[in-house]
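Taking it in order: structure first as structure tokens, then the write-up.
All protein chains of the complex are present and in place, except for one that has been dropped.
Up next, chain A:
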Amino acid sequence: METTKLPPSSPSSPTTSFSVPSAEKVDGFPRRSMRRARQRRSHSSSQFRYQSSQVELTPLPLLKDAPVAELHDLFCKKLQQCCVLFDFLDCVADLKGKEIKRAALNELVESVATSRGVLIEPLYPEAIKMISVNIFRTLPPSENPEFDPEEDEPTLEASWPHLQLVYEFFLRFLESPDFQPSMAKRYVDQKFVLQLLELFDSEDPREREYLKTILHRVYGKLLGLRAYIRKQINNIFLRFIYETEHFNGVAELLEILGSIINGFALPLKSEHKQFLVRVLIPLHTAKSLSIFHAQLAYCVVQFMEKDATVTEYIIRGLLKYWPKTCTQKEVMFLGEIEEILDVIEPSQFMRIQEPLFKQIAACISSPHFQVAERALYFWNNEYILSLIEENCQVILPLVFATLYRVSKEHWNQTIVSLIYNVLKTFMEMNSKLFDDLTASYKVEKQKELKRERERAELWRGLEEYQERRMQMLTEAARNQRNLQERGERGDTLNPSSPQTAHSDQPEPKPSGASSGAGESAT
């Protein structure tokens, strides 16, 4: 049976090599069987154990039968009843109690959703308390430390039957026409929001979906918390990027940010620009980019559409973090670049075309055909093509040599034919320039080779020089050691001027190498 795995940092027995994933891949079978065992598992948070004595629940009268005068009181009692937590790992434990709580939660949800005038001030602290007690918990360790959201089944939250209703209640509560932000803000405070944000790390996608909608509503209704929420999301992202590389709710948080960015006022505050440059762009470095890339690219494009002047930061940022070895990510980057180019202003395009097309040329010469293909598809985009045409004088020289070389060398026929099309397009755009470049291709190639030779020459010289210096200094050290030894033996040499000593002292056996060193030190 495969159950919880230790966090990677844990100290363990000498047999840890068994859990090395790559080794398991070599072995072939165990990984698959382990994954099958992992599927459909659910776990429960450890909060349950903190409830020392289990309370016996007794069903209360139905809300809909309650006389108006007692409605609020009953509502409050039901909220308190729902603060009792149940052990869901043991699925047969206290079935009666679980059912009573479920029914109560259902009633609360329905009541908040449909009837007006229920939400009066004294209910706010009770409702928030019930929500907090149920949803806030330390998330349990992941069942699978190498959890890959693209391949592995997520571990589901065992107490979901209750948790879902609590989230549903919270959502209805926030969406109720009776909801008064001025009353809620006393209870839905910074500490509450911080805990809410931490829950986004839940492995259960159903929970994250609820959290997303809820946080969005909180952001929309409680204006005083907005800056705080943004700051905390920043912190979560920064921890994700630079510390843990693990957080399950990045995509959901980005989705919320997408709509937040949409609402930013112009001109953009420096806080927001900083967020773009120091958080959103570095998010591209994440190993798990594929999980949230769509949301991330959306946010980036939103920024550009708000304020075209950030374009240069974005493109230069992406170029800085361009993937070196992961072709899958490279294709994603190219996709994002195309999304950006789709909405770029021509004046901005001119500012970044040079570094950008150098990178595109590098992609075209990638031996991975999907990367090359994705880059070459840019020429099928009419808007991009029009930008290229306007700036043909600059761009063609940047990419020409690559296109020319790759058209002759690439192993994949599709790429070769795509390149021919691109070359043809260029020829039609500016045949004069095209011919000039073709003519000078060989010369340029020669020049490049020459530069390379010169560089090699330079480094050879430098290294020889270093070698010589080292030898000289070793020699000097040896002389000095000899000198000291002699000094210890009682020879009279002036100990205060060893630097003259090591060059002037009579060498007993002057070798070829040492004489040179001796001279240069004089």
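Keep in mind that, in the parts below, a residue touches a chain if its C-beta (ideal position, glycine included) is under 8 Å from a C-beta of that chain, and two chains touch if they have at least 3 such contacts; residues count from 1.
In this section, contacts and distances are computed from a predicted model.
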item: Protein name, per the UniProt record, of whichever chain is missing from view ("AP complex subunit sigma", "X-ray repair cross-complementing protein 5", "Bardet-Biedl syndrome 10 protein isoform X2" or "Protein phosphatase 2, regulatory subunit A, beta a"); value: "Protein phosphatase 2, regulatory subunit A, beta a"
item: Identified contact with the non-displayed chain, of A:97, A:141, A:181 or A:205; value: A:141
item: Identified contact with the non-displayed chain, of A:96, A:239 or A:424; value: A:239
item: Touching the absent chain when the full complex is considered, from A:115, A:213 or A:480; value: A:480
item: Interface residues of chain A (partner: the chain not displayed); value: 1-7, 10-15, 17-18, 23, 27, 29-30, 46-50, 138, 140-141, 191, 194, 235, 238-239, 242-243, 278, 282, 320, 358, 455, 458-459, 461-463, 465-466, 468-470, 473-474, 476-477, 480, 497-499, 520-521
